[in-house]
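All protein chains of the complex are present and in place, except for one that has been dropped.
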Amino acid sequence: MEIQQVVGSLVCTNRVPGLDHWHLRLIRNARGKVSVAVDPVGASPGNWVFTASGAAARFATGKAETHTDLTIGGIIDGWDPDG
Amino acid sequence: MEIQQVVGSLVCTNRVPGLDHWHLRLIRNARGKVSVAVDPVGASPGNWVFTASGAAARFATGKAETHTDLTIGGIIDGWDPDG
Amino acid sequence: MEIQQVVGSLVCTNRVPGLDHWHLRLIRNARGKVSVAVDPVGASPGNWVFTASGAAARFATGKAETHTDLTIGGIIDGWDPDG
Amino acid sequence: MEIQQVVGSLVCTNRVPGLDHWHLRLIRNARGKVSVAVDPVGASPGNWVFTASGAAARFATGKAETHTDLTIGGIIDGWDPDG
Partner (left out) sequence: MEIQQVVGSLVCTNRVPGLDHWHLRLIRNARGKVSVAVDPVGASPGNWVFTASGAAARFATGKAETHTDLTIGGIIDGWDPDG
């Protein structure tokens, strides 16, 4: 899993049905790359989280057919990015 | 999921049956890399979209055996690539 | 899916049974990286094709247990790599 | 599978149920990239391990629905990173 920081949310009026009502978060990794993840844990901007990709991302939503390849798996307690 | 911009469409007369009649879009990510994605939401050139890869890409077409590893999941409302 | 150019074929006398009799093509992407793909469409050296990875690569062969993680999905009509 | 070194553990009070009680290790690869892996073998900081990703990561926990995309597969005997 990857360590990333939540930087915002994403609004998409037109999207595929398979994403249901899930919140979509904008997250950024250590190299500055921004991605989009489903959030089942309720993370807020500034939180450091870890994300799971692939099939694990779908299982985490409780419905294996969910159209996601990246899901937040947990909020990290007391993470210091510099060390 | 990744944030990408639609830059065009792709014409392939000779292709595998598993892609049916799906529209294929050319998309470009923040680093300039161009990929090909199945489009079930009707995106147009210039639109900013997010894409799902792997099994999620196949589920999004409604048929898990579809021969795609990248599918557009939604059109982003009011995306500003510069921040 | 990725856009790549066919640059040759691969000969492997000693290989796993799960690849059956499939032709293996050498392909090269925009950054010069060479990979090996199963070819169900009959591509020739010089052709520009798009490739699917992961499970989609296996489904494209008509047998989901095929030992491939990259399969040519179609030959692109009139592709100009420079734009 | 990738060769990585264990550099610590991760504490996440708020995490998805699918990770059960698994220990989460911080690991670092040869290029300095830090990731998070489930640890079923009992690795300690400083150990060199190899990790499996994707579905193999889930199977290694004995429960294919586990929310992980990276799992430690074994501790390498006498690994010398410099050759």
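Residue numbering begins at 1 within each chain, and the chains themselves are lettered A, B, C and D in the order written.
Everything below uses one rule, namely that contacts are C-beta pairs under 8 Å (C-beta built on N, C-alpha and C of every residue); 3 or more make two chains touch, one makes a residue touch a chain.
Small disclaimer: the values here were computed from a predicted structure and weren't measured.
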item: Contact partner of the left-out chain, one of C:Q4, C:N47 or C:T66; value: C:T66
item: Positions on subunit C where the hidden chain makes contact; value: 10-16, 18-19, 24, 33-37, 53-55, 57-58, 65-70
item: Footprint left on subunit D by the chain that the document does not show; value: 1-3, 30, 40-42, 50, 52-57, 59-60, 64, 71, 73-78
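Here is the rule we use: only the chains that are shown with their structure count from here on.
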item: C-alpha-based rotation, subunit A on subunit D, 0 to 180 degrees, nearest 5; value: 70
item: Copies subunit A and subunit B touch via same or different residues, half shared test; value: different
item: Euclidean distance of C-alpha centroids - subunit B vs subunit D, Å; value: 32
item: Inter-chain centre distance, subunit B versus subunit C - centres from mean C-alpha coordinates, in Å; value: 20
item: Contacts with two or more other chains, residues of subunit A listed in rising order; value: 53-55, 57
item: Contact graph of the chains (line, ring, star, complete, other); value: line
